[in-house]
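Working notes for the structure below.
What you see is the complex with one protein chain gone and the rest in place.
In order of appearance the chains are A and B, and numbering begins at 1 in each one.
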Amino acid sequence: MKYYDKLIFELSKEGRSACTLPLPDRKLELPETLRRSSKAVLPQVSEADVVRHYTNLSQMNFGVDTGFYPLGSCTMKYNPKINEEVASLPGFRDVHPLQPGAKGYEQLYEEMDKALASITGMAHFTFLPCAGAHGELTGLMLMRSYHESRGDFKRKRIIVPDSAHGTNPASAALCGLEVVVVKSGENGLVDVESLKPLLGDDLAGIMLTNPNTLGLFERDIKAIAELVHSCGGLLYYDGANMNALMGVVRPGDMGFDILHLNLHKTFSTPHGGGGPGSGPVGVCNKLVSLLPTVRTSAFHGNAGVILKAYAYILMLGKENIAKLGKLACLNANYIKEELKDCYKLPIDTVCKHEFVFDGLEGANTLDVAKRLLDYGYHAPTIYFPLLFHQAIMIEPTETESKETLDDFIAVMRKIACEAKENPELLHSAPHNTPVSRPDETLAARQPVLKWQSQ
Amino acid sequence: MLKRVSLSSLDELYSDVPEDCKFKGEFDLPSAMSEQQLREYFERLAAKNPKSKVFVGQGAYDHYCPSVIPYLCSRSEFLTAYTPYQCEISQGTLRYIFEYQTMICNLTGLDVSNASLYDGATAAVEAVRMCVACTRKRNKVLLSDGLLPNVIETIATYAKWEGTELEIIPCEAGETSRTALLEALDGTVAGVLLPGTNRFGIVEDHSGLADAIHQAGALFVEYCDPSTLAVIKTPAEWGADIAVGDGQSLGIPLSYGGPYVGFMACRNEYMRKMPGRIVGQTQDAQGRRAFVLTLQAREQHIRREKATSNICSNQSLMALWITVYLSLMGPEGLEDVNNLSYQAAHGLKDALLKTGLFEDPYPGKPFIKEFVLKPLCDVQKLHAALDKAGIFAAWPDKEGNVSFCATENRSSEDIRALIDVVNSLK
Partner (left out) sequence: MSKIVEGLLYSESHEWVKVDGQVAIIGVSDFAQSELGDITYVDMPAVGDEVEREGELGALESVKTAADLYSPVSGVIVACNTAVEDDPSLINADPYSNWIVKVEMSDSTELDSLLSAAAYAASIEK
């Protein structure tokens, strides 16, 4: 990767344009009061300028196609290319969202609904949410809606474990629920005994991800489901970690009533540098009638993403779906076993698709992460979950080969040696990237959030 | 590998999972397809969709998409990257978001833009929430009935659970009623959401409204179509505090409604209350210009239940899409998109009126590419005839009128074909 310092605005030359539209015969006539007073400042560049500029920008980026991306909780698996091709077919691309009789799309949504229902053990799905957090909020609205549809208006509390993703409490609070935190036990799992006093007839439900963010299966899940259900609450499944269970365990069978999936994680659609994703929400039978009452986006959700995810499901087919979670877990356990003698492993047990190290003796986790960039790897998730101060969360996914994992393991060991022999090398890392560590304090204290001409 | 992890079978990886949680059945899914089969399958599925000439807008506009855009946006370094947490290897994403933010600021005239939101409707939801957060203790937001129905419906879904009170301000002669708005503006109102171009396609005149709204202590939000902002008065010029809308009209294909991209910009003083990711400029250890995600302390991963929004992503790739679009178009090109759309839509409207089967419910009102007419013919028959001719047009609204839209993508032949269908009903 090389450093390239231009912004598109800095390439601008007055009068240049890459627009190929015909010249209009008629100019727009609007009353002066409705007209913009001066032209918008936009780049004036040629097509070649645009293509070179964005190609140069792309070369300062690291994607799954560039290299191994063991980012915990993000499931950065390989994104099959055929999915991109089929999703951009003109027959899908050019359909207006309000157009009746879009039979191809209608069939897609029906088949996808059926496929996800079978994979998760839920009854039906809504596809409106555009991301995981969006799905969470939609799911919680359905939870509240269910209680209120039964004339039960007092359920305002929701239990969220301390190890949960930050979006869980944020979504719950937005949905008008009071968040009650349940602490994890020594073994990293929800402690059933500490859960009991939190139950009551004002409980809307509990949000869990299973396996949890430490990559551990909540083995008491059936007991938890029983307890929450018996006081009238519902169970919400945060699908962020669904990859671990793919084909082996279904959230519906564990007793969950509502869940969201991240099609951009578990179902291989590319993350696009932060989106678009898709976060369909599935519910059990008793909530199905409420699905149409919750409109959380403008049209049908991210149809293009749903197409890609369905292509992925069809290519795997019923034969291969069952292998997915197992291979993801095997890869995670393999890295864990190979590295646990030099990185601190706070909970030494069989993990699921990811696991957490509590840092490296004598080094900051941030430095380890930055040094990994020098070796051509994306860093793992760091400083999350909050339970450990130096957390390094590694999720390899099932699409990586043993050879890729071995290379990564060798580099992690090398960094552990460097931390002892030449700690400065880590402090000042990365050295081989287009830029070194940026000054984030400066960025936050004196925000410069747009380009302005000198 | 199994040996290394001291297990004898893959199933042992799940030894901590109670047996009654495990799935023992067969998945109700088709058998695995080869790439060839998959391609055929989706080609057949795509063929089941209509291939109509689109003459409907209502929040999704068929504008021209230059071939450079999909070409650049499918570069895997952009496509397969995650959110730019590791900024040293994400300068590509961070730089285009910074460019995107600049373009949104320049189009709306406002000071600060975030890195984008899911879609126009959810951006409007975030704006409503921001009004409540910025005015404290106030909890009512006024919505113009000129907003798209799906935007109002989305806002209402969220408001119900978030406890925000909504009041709909009716329209009068195709525009948000000024009298009704001024009457409803009291000390309990946190914000007012008005459309720039409304669901009738009419460019609304907001003269003087900002003052009234601000005097009442509320925030003024404009929901706008960003493509039209090349020519019409900007939200900043109207005195709006926040602008939101859907970036789809900037060259994003219709794609049955998504992925699109919501945008949001605001005045400086509300910067810290703005939801979503924001990219800022700074320097690296060597003093070189570098870009980072900034102002993160507002966000859910830090604030948890105290965050003003739960959003933790953006529609990054779609933000790139419109950034490339605006770079290709430039200020003149985007003006021409409006000129050409104006030409097509006005030509269409004149021709439709000339058939004698329609009346103009809002004569003399300024519009660019979208308008409504009162049908004097049987609408069902009209739809059936249009459908047969491969034309999607005349979207019915709740007033009993039908809406049309024409962009630079509709040729004079397309328009003639539509008029021929209408004439055949006489």
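Basically, contacts are C-beta pairs under 8 Å (C-beta built on N, C-alpha and C of every residue); 3 or more make two chains touch, one makes a residue touch a chain.
Just so it is clear, the structure is predicted and the values come from calculations on it, not from any experiment.
K.L.:
Which one touches the absent chain: A:S149, A:T293, A:S401 or A:T441?
P.N.:
Among A:S149, A:T293, A:S401 or A:T441, only A:T441 touches the chain that is not shown.
K.L.:
Considering the whole complex, which of B:Q37, B:S76, B:N139 or B:Q296 touches the chain not shown?
P.N.:
B:Q296
K.L.:
Applying the definition given at the start, please give the residues of chain B touching the unseen chain.
P.N.:
272, 295-298, 302-303, 306
K.L.:
Suppose we count only contacts with the excluded chain; which residues of chain A make the list?
P.N.:
Those residues of chain A that touch the unshown chain are 383, 440-441, 444-445.
Here is the rule we use: only the chains that are shown with their structure count from here on.
K.L.:
Just give me the whole-number Å value for how far the CA centre of chain A lies from that of chain B.
P.N.:
Their C-alpha centroids are separated by 22 Å.
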